[in-house]
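Structure first, commentary second.
For chain A:
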Amino acid sequence: MSEHVDTSRRRFIGGTAGAAAGMSIAPGVFLNQVAQAKPADQPVTSENRWGMLIDTNKCGDGCDACVRGCMEENGWGDINDSEPHSAPEQKAQWIRIVELRDTRTGYAHQLPLMCQHCKHPPCVDVCPTGASMKRADGIVLVDKHICIGCRYCMMACPYKARSFIHEDLQDQLVVAPRGKGTVESCTLCVHRVDRDGADAVPACAEACAAEGHDAFVFGDLNDPNSEISRQLALHGGTEIRADLGLDLGVRYRGI
Partner candidate 1 sequence: MADFDVPKFREIPIIPKLEEGTMEHSKPYVAKADFQQPLGYPGELVDNWKEVAIDKMGELLGKYRSFQVFLDACVKCGACTDKCHYYLGTTDPKNMPVGRQDLLRKVYRRYFTFAGKYFPKLVGAEDLSEEVLDDWYSYFHQCSQCRRCSVFCPYGIDTAEISMAAREIMDAVGKGQKYCNEIIGKVFKVGNNLGLPQPALENTLEGIEEDVEDDTGVKVRYPLDEKGAEVLLVTPSADFFAEPHVDGLIGYGKVFHEAGISWTLSSHASEAANFGMFIGSYENMRRVSMRIREAALDLGVKRIIFGECGHAWRVAYSFLNTLAGPFDFLDPNYPVPQHICEFTHDLIKQGKLNLDKSRNDDMSLTYHDSCNVSRASRMGDTPGGQFSIPRDIIRASCNNFYDMSADTIYDSTYCCGGGGGLLTDDLMELRVKGALPRMEALKKVVDEHGVTHMAAICAICKSQFAKVMPYYGFTLDQIVSVHQLVSNALILTGQKSDDDDDDASDED
Partner candidate 2 sequence: MSFVSIAYTALFYAAAIVFLVGVGARIYRYAKTPAPLKIPTTPAPTTTGGVVLRMFREVVFFQSLFRSNKWIWLFGWIFHFSLLLVLLRHIRYFQDQVWLWVTLIQPFGKYAAFGMIIGLLGLWARRILVDRVRYISAPSDHLMLALLVGIGLSGMMMTFVSHTDIVSVKAFFLGMMRFSPQELPTDPALLIHLFLVAMLLIVFPISKLLHAPGVFFSPTRNQVDNPREKRHLAPWAAELEK
Partner candidate 3 sequence: LLASAEVPRPDIPEANARYSEAQGCVEPTEEMRKNHMEYILHQRDETMRRGVRTKQYSLEECINCHVPKPESGKVVRSDSKEHFCSSCHSYAAVKIDCFSCHRDTPMPDADTTMHRLGSGKAHHFTGTEA
C-alpha cells in the first residue's frame, strides 16, 4: 500500500515542472495522506464527487497559464498546432479565460471557464446515443466511441464548454485521443484523476500553481474533510448561472 502511494507521489512530483511548484502544492498532497488513488482495475464509484474551486481573486490580469497548461496536457490549441485548417471560431477550446466587467460599477476581472461537470448535465440529457455521459464520480465526459457528432450537446450546454473537431488530426497525445467529427470538452484531467485519486491535480491547476497564482483547488466534494469541502464550508462559493439549478462541480469565489 504505502509503496503504492509513494510511487504515485514520485511520479506526480516528477511530472511537475519545478521545485517551487512542488513546494506550493506540497501541502495539498500531504494533507491528503489518507486519501489514495483507487486501484486501476476498480471502477469509479459515487463515493467521490470530483470538483474544483476557483478563486477569481487570485486570478491574475492577463494570465492564461491554466489554458496553456491544459493545451500541453491534452494536446489541443495553437501551441500544438492541432487544428491548422480550422478558422479561429472553429478551433476547440477546452478552457478559456473570460473577462468580466460589471456594467454598473465598472469592476473588471477574469476567470477561467471550462466544463462545469454539472451534476444534472443538460449535455448528457440531450445526447441521443449516450455518448455524453457522467461517470459515477461526477466527471462529465464524451465517449467519443459512440459520439456521432450531432452537436446537440453543444446546443444544450449553458457554458459553451464544448467544441467540435472540424478536421482530421494526427499524433494526438495518448492521454487525450481526439479526432474529426466528434465533440470534446474538459475531462477534468480524468486520466490524472484515475491515476492519483484525491491527490490528482488537473493540468490547469498545476499550471496556475506553477505560475504562483494557485487559484485552483481540486478535490472530492463528497468528502467533508477534503481541502475543497473545507474551503467551501469556510468561504462559500458560487456557481455560474446557479439559477439553472445544475449543481456544478466547478465553483467560483469572487465573482
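Going forward, contacts are C-beta pairs under 8 Å (C-beta built on N, C-alpha and C of every residue); 3 or more make two chains touch, one makes a residue touch a chain; residues count from 1.
The set was built so that all candidates are chains of the complex that A comes from, given by their letters.
Computed from a predicted structure; not experimentally measured.
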Chain A in this complex - touching candidate among 1, 2 or 3: 3
Sites on chain A touched by candidate 3 in the complex: 1, 3-4, 7-8, 11, 37-44, 133, 135-137, 141, 143-145, 168-169, 171-174, 177-182, 190-191, 194-195
